[in-house]
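For this depiction, one protein chain was excluded, whereas all remaining protein chains were kept in their positions.
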Amino acid sequence: MRQEQKEITVMTSGPGLYEFSDAARSFTHEAGLSMGQLTAYCRHTSASLVIQENADPDVQRDLLAFFNRLVPDGDALFVHTMEGPDDMPAHVKSALTQTSITIPIVRSALALGTWQGLYLFEHRRKPHARNIVLHALGE
Amino acid sequence: MRQEQKEITVMTSGPGLYEFSDAARSFTHEAGLSMGQLTAYCRHTSASLVIQENADPDVQRDLLAFFNRLVPDGDALFVHTMEGPDDMPAHVKSALTQTSITIPIVRSALALGTWQGLYLFEHRRKPHARNIVLHALGE
Partner (left out) sequence: MRQEQKEITVMTSGPGLYEFSDAARSFTHEAGLSMGQLTAYCRHTSASLVIQENADPDVQRDLLAFFNRLVPDGDALFVHTMEGPDDMPAHVKSALTQTSITIPIVRSALALGTWQGLYLFEHRRKPHARNIVLHALGE
């Protein structure tokens, strides 16, 4: 049993889904495991992880529209507003999605389904550099 | 340290929770690990995983009612509608729940709490065959 780790950075420019499936696949390939698991871990509380359909771009547009309606920027409910109207909504959206996702490695490949992509979900308006730890374990 | 993998299929017939705790327990037993972890991974973007109470069936009914109210089929917000009024809501419900869940194996058994069941959460109306990868790791 072996393990490998790597920290990658995803540059973001506003709210949206930023796919890093290819980076995760490359890392899995480099790790050289035929059976095992990959964990992706997001080191932030105003961005998160999500697995979503990667075929029709409208899915990403609709997902954003839903989260923005559910947790609107500038919601009068929030007290924590000093860092901007999009800060507390970003924390809530992160809580509603994932900080870590574990994907099995089967026959040397990530077990992502046909339509599944692995995304960083950016919730802040300003550009950010987001750090994700990839950890592969297996043999 | 050893590991085992198995892909199981859950047949669904409309929105609802489909328990596969027994399949996960059987696989854990077959893997023969006294200490370790089990990861369940759902290979779809319109069905997901959730751990919920398995005692009163009303809990499942209420959970569905909540998600249907929060993300109604045919919501005018959505542009991605070609695959039906329940397609985009299915993606959103998947994002709001889990694609992967990791459960420790303690003294040869899954560490599920007394009232916890492991469920596939189907979000589409039509029947589907849903694939879940089980991955056990430990010794």
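Observations on the model:
Each chain gets a letter, A and B, in the order it is written, and its residues are counted from 1.
Everything that follows uses one rule, which is that a residue touches a chain if its C-beta (ideal position, glycine included) is under 8 Å from a C-beta of that chain, and two chains touch if they have at least 3 such contacts.
For clarity, every value in this text was computed on a predicted model and none was experimentally measured.
Shown as candidates are B:Q5, B:T28, B:T45 or B:T97; the residue that touches the absent chain is B:T97.
Across A:V71, A:I105 or A:L120, the single residue that touches the chain missing here is A:V71. On the side of chain A, touch with the chain left out of the figure occurs at residues 1, 3, 5, 7, 39, 41, 43-46, 70-71, 75, 77-80, 88, 91-92, 94-96, 98-100, 102, 131, 133, 135, 137.
In the full complex, chain B touches the hidden chain at residues 1, 35-37, 50-53, 56, 58-59, 61-63, 65-66, 69-70, 96-98, 101-104, 106, 111-116, 137-139.
Here is the rule we use: only the chains that are shown with their structure count from here on.
Rotation angle, chain A onto chain B, C-alpha superposition: 120 degrees, expressed as a multiple of 5.
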